[in-house]
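In this view, the complex is presented without one of its protein chains, the others remaining in place.
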């Protein structure tokens, strides 16, 4: 077990009633083979996998079911509504996922990653359909994790509608551009954590490299969800390790409290050197 | 031991005759107390520490010698010439360091981090004095690791003079600005690794957060050297862990081969989903 | 008259039935005095001013009406709904503006800048209320210029609802951060100009300096709307000139077709120098 998951260094991530040791949630799509997927998932250190539950996505060209390749004792499944382009489809797909996971007696039956896209060209989220679907799914008893744009106003509205977590995109799905607008993510955090610091905000989509994950976590988000960056890396196994390290790097860096940025730093005095003049270190709980 | 240091995932870092397991080299200055320093160094995962060997820097205000607080069996020491502003001082300080480490029978006696600065205001490197000192120290039998600006022409000249490693600054010492000019680091790598892919290039100075370390490593440098970012973080221990993870994140991300950046990615076909169309994964040696 | 407005160099900007010589639209709020405002507006080169038409915004503390300080023969007025936080207020304010401008027999009576914000803290646009108000105002015969976020999906929906122009924010109103997410602006342009290259896309809000205006125009937008950057600059008159130049710089730079970015360029041959090998220059119409 990594040092960063010890109570001295951090707390687990809570999303609704679910508790996750790793702050990295990984997708299961787009892998070359199920075998590569299995190894990558294990190396990523994640204990929560998101799975597309539309029927045509559960099976590979050989008719094999992806769920047969996932160790259900090890991972919490997070069903998602990938492939849905309106609220009605998304709601139906969410219910389908619940049925499937109930059949597996998997604890993931009571939550869903809501993904409701605008078109197949850009894969951008559809804000209005997402709002409609979120409201419906909350009423239906789901714990809803909402994939959305980085628009803070939409993000806040999703929370108001009862979302269990809000998951703004860093950049378009599969684009590998990382966090294009840190300013918006910061305002999302202000809106969503105001008076409610434990409300989970998770960057979902757009990550390309491990540094993107670290940057996201340093902004103060609670976790990162990604898929393509590992599955389509030239070497998915090394990238899975990279992402595991990136999430821990960014999380610890955020909690540690970084030095300020300066044009340059001066040698303050001849004594400057071995022992600094900084305030006494604080050794405190994970939430700052 | 971390998975990333297994032969399957990476090779150790070789600098001259020295072999390092961790790609993170950490400084020992500016800590609040020697005790905090000891814990941070251990958590950083580094096996190579750089120490300022000018006499006034070896002792703290209580007359305690920093070397008494470092486990010499655990770490390779890299003496540095911090506090030198011309070639003559730097050469003399390097020789002083050699004497001290020979007295300790420490293997770090044969190498030195050359740091020759222009002034106390900005702590920028002095390119010309650095060139002079490098040449002198190489003649004197040292394995010289040269701290320098990110100017690729100076960097190449230092290698031509016999430097064992070239260490361009990401940004000014203590500034916390990270890698200000990735373009220059890329040209340094082209110049220095042309026909010599194992020549060590190490980013030294400017790092503020763990994501900076990851960004540096993703550019393809062989390691990162830092000090202030850990020593002056609000919580140096968590930041030490962050930097350990950051270096592994960036290194693995570099070796893994990231996905390309796109304006957006499209859903290529209805079948797109579980199984991708990417080329077969390669599982190859660390050097790409 | 500036060279850039000659037919040889550019075409005028058309928004609905309105034709503007300058591609800079400026606000009239936040100036220290009406006299400074008058000078700044003239120096900006703009021929279109946007005016907040809620009654409490038309008058200054001395009871003077801003409209008495604007040369209505010189400028086309664009009434706006600043200060509105829901669709109903925005629609009512738009109608109020129409009445006022009809009373003045000003051609700006038939259009409106729709601005419908989410809250007074961040001044971010409210996407859903903006959609509702846009639809209503279009039905009511207005030519609607919609201020909105940079979300391409909302932007496209506004066009589908009949907006005469879509005006994504570069960054939050008054933030001075420029274009935070060029990627989103590019996708907005793809969506909105697909098969309709003359559809006007205008960056509204967030600009701080003249370079921000140039960057926006180089992305290919048709114009920029700004207010605070001039009104709250230390010297609003020089900044007005700066913005005039910035819009022409960016527009010409976009139409000219910039050189590609390279890590570096090489001296291709000894002959390289006076006469290049680039393809014959094209001298074509403004749209590329």
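As written, the chains take the letters A, B and C, and residue 1 is the first residue of each chain.
Basically, contacts are C-beta pairs under 8 Å (C-beta built on N, C-alpha and C of every residue); 3 or more make two chains touch, one makes a residue touch a chain.
Model, not experiment: these values are computed from the prediction.
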item: Omitted-chain contact residue, chosen from C:138, C:189 or C:249; value: C:249
item: Residue of C:26, C:43 or C:101 in touch with the missing chain, whole complex considered; value: C:43
item: Omitted-chain contact residue, chosen from C:72, C:96 or C:241; value: C:241
item: Touching residues on subunit A - with respect to the absent chain; value: 183, 186-187, 263-264
item: Hidden partner interface residues of subunit C, rising order; value: 3-4, 9, 28-33, 36, 43, 52, 56-61, 66, 82-83, 120-124, 172-177, 208-211, 213-215, 218, 228-229, 231-239, 241-243, 245-246, 248-253, 255-267, 270-276, 278, 280-284
item: Residue numbers in subunit B that touch the chain omitted from display; value: 118, 122, 124-128, 131, 149, 151-154, 156-157, 171-172, 175, 177, 180-181, 183-184, 187
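The rule we apply is simple: only the chains that are shown with their structure count from here on.
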item: Label of the chain whose CA centroid is most distant from the centroid of subunit B; value: C
item: Innermost chain, where centres are averages of C-alpha coordinates; value: A
item: Whole-Å gap between the CA centroids of subunit A and subunit C; value: 36
item: CA centroid of subunit A to CA centroid of subunit B, Å; value: 31
item: Distance between the centres, which are taken as Cα means, of subunit C and subunit B, whole angstrom; value: 47
item: Where subunit B touches two or more other chains, by residue; value: 263-264
